[in-house]
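What you see is the complex with one protein chain gone and the rest in place.
Per-chain residue numbering starts at 1, and chain names A and B are given in the order in which the chains are listed.
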Amino acid sequence: MARAVTTRRKIATTVLAWAIGLLIFFPIFWTILTSFKTEAQAINNPPLFWGFDFTLENYAVVQERSDYMRFLWNSVIIAGGSTILGILVAVPAAWSMAFVPSRRTKDILLWMLSTKMLPAVGVLYPISLIFVEFNLLDTRGGLILVLMLINLPIIVWMLYTYFREIPAEILEAARMDGATLKAEILYVLTPMAIPGIASTLLLNFILAWNEAFWTLNLTAASAAPLTAFIASYSSPEGLFFAKLSAASTMAIAPILILGWFSQKQLVRGLTFGAVK
Amino acid sequence: MATQHARSAARVMMAPAVILLLGWMLVPLTMTLWFSFTRYLPMRGDSIERGLDWVGFENYVRFIGSSSFWPSVQATLLIVGGVLVITVILGVLLAILLDQPFWGQGIVRILVIAPFFVMPTVSALVWKNMMMDPVNGMLAHLWRFLGMTPVSWLSDASVQSIILIVSWQWLPFATLILLTAIQSLDREQLEAAEMDGAPVMARFWHIVLPHLGRAITIVVLIQTIFLLSIFAEIFVTTGGSFGTRTLTYLIFQRVVDSQNIGLGSAGGVYAIILANIVAIFLMRIVGKNLDR
Partner (left out) sequence: MSCKTALRASAALALCVFAGAAAAQDTTITIATVNNGDMIRMQGYTDRFTEETGIAVEWVTLEENVLRQRVTTDITTNGGQFDIMTIGMYETPIWGANGWLVPLDNLSEEYDVDDILPAMRGGLSHDGTLYAAPFYGESSMVMYRTDLMEAAGLEMPAAPTWDDIRAAAEAMNDPANEVYGICLRGKPGWGEGGAFITVTANSFGARWFDEEWNAQFDQPEWEQALTFFVDLMNSYGPPGYATNGFNENLSLFQQGRCGMWIDATVAASFVTNPNDSTVADTVGFALAPDNGLGKRSNWLWAWALAIPAGTQQADAALQFIEWATSREYIELVAENEGWANVPPGARTSLYETPEYQDVPFAQMTLDSINAADPTNPTVDPVPYVGIQFVAIPEFAGIATEVSQEFAEVYAGQQTVQEALANAQALTNDAMEAAGYR
């Protein structure tokens, strides 16, 4: 009896969950689908879910207009570089906050977060002038630096919450055994922290990948990432739904694929120590 | 107990992060403060090399005295608040749903988090053209199918549309955090309550929701930080028209469209003040919740 109810309930839950999941995913699905249609079919009334002529022409047109691989490569370098650099700076900071806390630790953490509240447009001129002064405009290095600084507070905070989950007794024990600080970090802390660091890496890679204000305003030709690529498709003339869809799909595909493969890690990464 | 040695080591290790962030905050902030007290109109030939005229608080008075100021604060709070309410409520419901056993959990979870990977520019473009276009958008097709007149979303329901787009982007984030929190809930406690005949709503109010308090705080804090500065979504869709001009967007118009750096910088200082008011308010709550 009980089992029958459970099954019925499970079916109902399945239907509901799938319906909501598909509803949320629909805009992305529709974009990907439209990118394979001709322009005329893209605005067909009623909209076509099947029975259209599958075409790759839109991708060819977009690729001909802008060299996708160059933008993609810049995105990878900038997002990857800023994330790695950020981790290198944040790990020691988060480590000391978690294991050698002082009265000010929490204040420092909150202060770091508050630096993220500076509205980017408000400092467009200051940052642009600094970039001109140091010849950083349109360099990947400059963007790596800026994106690292933007995301650093989040990185520090995430790492801090992970490190705090590592039981202090283990460290105490290691110290009792006469482990040096270096050994403590290398052999005790690091293995335990790797999952947390991996999740942090992932989340920050996504945040850096999607950052669209500085990446657009501080680049021209040589360091422009995918956010600049998409800026040339915002409002072209006449019929453009299919080409826009193709360009959008190309801009989000790499990160979508990465995200899907690593979603378990990411879920962990998003908890911010909220759990427990 | 941390030794003296450990303490000084800790300080050294924190130094790079603190110094970098301090520089990142202080240098532009100082320049913004300086500009905000000057007449800085680059289109009229003003530049730092030629020296900027000091005008005192004129920019501050003008920025706050503009008829667009209070509506923009209102729009900012409305959009941030709207998105927070929607993502938290739907996030809790969705998290509870996804926590139930059903077939294809993994795939549904992937579908639900997908919007988080989409860059803001792209999601704004997709919603504006593919979904909300009053002639060819999906919603227009749906409205016609249901026998109604298609709505021009971005002019007639502009603020709601922005809230919808931004909520779509951030719902995955809220759902995931809340889902992880729910999964750590004590099952036995819930089952015991069920045995005692506590109705669903009562169980939700007295057991589930209090347990989620901390997670909700985290969602609200992180999202507020990001939402206060949303820009691409408004730039691409309404360009600040029809009541969607947030404080961030107003500053953008002053700095970029009007090329009045002094006035825009004064706006920037106001935005920092507003952000900090919100922050202090939030941190009061979060600070408490962060102490375990």
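The rule is short, and it goes like this: a contact is a pair of C-beta atoms (placed from the backbone, for glycine too) under 8 Å apart; a residue touches a chain by one contact, two chains touch by 3 or more.
Please read all numbers here as calculations on a predicted model, not as lab measurements.
Participant: I'm checking contacts with the chain that's been left out. Which of A:Leu145, A:Val188, A:Leu202 or A:Leu226 qualifies?
Facilitator: A:Leu145
Participant: From the list A:Ala79, A:Leu124, A:Ile155 or A:Ile206, pick the residue that touches the absent chain.
Facilitator: A:Leu124
Participant: Would you mind spotting which of A:Ala12, A:Ala60 or A:Val132 touches the chain that isn't drawn?
Facilitator: Looking across A:Ala12, A:Ala60 or A:Val132, the contact with the absent chain belongs to A:Val132.
Participant: Need a quick check: the contact residues on chain B for the chain that isn't drawn.
Facilitator: Residues touching the hidden chain, for chain B, are 9, 12-13, 15-16, 39, 41-45, 47, 62, 65-68, 134-135, 149-150, 152, 154-156, 235, 238-243, 245, 253-254, 256-260, 263.
Participant: Tell me where the left-out chain touches chain A, residue by residue.
Facilitator: 64-66, 81, 84-85, 88-89, 91-92, 124-125, 128-129, 131-132, 135-142, 144-145, 181-182, 185, 216-217, 220-224, 228, 231-239
Simple rule for what comes next: only the chains that are shown with their structure count from here on.
Participant: For chain A and chain B, what's the span in angstrom between their mean Cα positions?
Facilitator: Each chain's C-alpha centroid was found; their separation is 16 Å.
Participant: If we count contacts the way the header does, which residues on chain B are in touch with chain A in the complex?
Facilitator: 2, 6-7, 9-11, 13-14, 16-18, 20-21, 24-25, 27-29, 31-32, 35, 48, 94, 97-98, 100-105, 107-123, 125-127, 129-131, 136, 138, 141, 145, 168, 171-173, 176-177, 179-181, 183-184, 214-215, 218, 221-222, 225, 228-229, 231-232, 236, 247-248, 251-252, 255-256, 261, 264-265, 267-269, 271-272, 275-276, 278-279, 283, 286-287, 290-292
Participant: Under the touch definition given earlier, write down the residues of chain A that touch chain B in their complex.
Facilitator: That would be residues 9-10, 13-14, 16-18, 20-22, 24-28, 30-31, 34, 42-43, 45-47, 89-90, 92-93, 95-97, 99-100, 102, 106, 108, 110, 112-127, 129-130, 149, 152-154, 156, 181, 206, 209-210, 212-213, 226-227, 230-231, 233-234, 241, 244-245, 248, 251-252, 255-256, 259-260, 263, 266-268, 270-276 of chain A.
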